[in-house]
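Got a structure for you, written out below as structure tokens; questions coming shortly.
As you look at this complex, bear in mind that one protein chain is not there, while each of the others sits in place.
And then chain A:
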């Protein structure tokens, strides 16, 4: 009992003295050491969590980071026999070649135009659609209309483009109407003039309904009391939509606009590639389809990788730029 007492008081005294003497830096070090110990202890007792994340980690390294490393072939004259490291370093040769090629301006502008027109035309439509759907008071009607408007989203891009080819063929149904009105059919799919319009309008047809979901949900969160109050103040329906519903969509609009504007040069190859015909190339050749053709069809890996890298760098710059613009407009609320 006595001994116990001594130990008790003794350790107490020592502790007090220690804290007293040691400057705060020392405590920090001790704490950090404790922290590392804690972390190791956590990792040891929860190794199972690391097993869980391992597959995703490995797949990311193999299929995302190794290709990022492989991007250095853009600065080399890659040949199979020499491998990535052994191939000759040529610096910015391939970039210069692309920038100076007569194709560059055409392809760059095609990509930009296709994407920018698509964004300008396509962005407002889901918002308008959502505002319109929001005015439907009968739940069943609303649900059925949504069901139909969302459906094209589930049709594959191959089938969509296939439908375009049969509908727009010189003997197809659309040209029947065109012939009646203009006297002769139009070769829509092989005319560079129509490529962008067809691409963008069919895209709107397919995705506008589906893209409205998020706006419909944002509108459902608007407090009905706001509408009642505005009504009492004498605001009519259009005024209420303009001053209550539309502002409620602003944050979602900002984020989606950043994402789409940031991705304006990242337009996918899948649909454009399928819609390409030998004759509409002057407008349908975009960076993504060009990368595919040069790289995988002609086997010019380095040149193609350089174009791809050029494109991703533009994408990152765009994303940062657009984000800072929206941040300013949105009083500090950007994407990141």
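Note that a residue touches a chain if its C-beta (ideal position, glycine included) is under 8 Å from a C-beta of that chain, and two chains touch if they have at least 3 such contacts; residues count from 1.
FYI, contacts and distances are computed from a predicted model.
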item	value
Protein name, per the UniProt record, of whichever chain is missing from view ("Putative tricarboxylic transport membrane protein", "Carbohydrate ABC transporter permease", "ATP synthase subunit a" or "Signal recognition particle receptor FtsY")	"Carbohydrate ABC transporter permease"
Touch criterion as defined above, residue of A:95, A:117 or A:167 at the omitted chain	A:167
Options A:49, A:96, A:120 or A:329, residue touching the unrepresented chain	A:49
Chain A residues touching the omitted chain (full complex)	39, 42-43, 46, 48-50, 52-53, 55-57, 59-60, 62-71, 73, 129, 132-133, 135-136, 145, 147-152, 154-159, 161-163, 165-167, 171, 173, 176, 205, 209-210, 213-214, 217, 227-228, 231, 236-238, 252, 255, 269-270, 273-274, 288, 291-292, 295-296, 301, 304-305, 308-309, 311-312, 315-316, 319
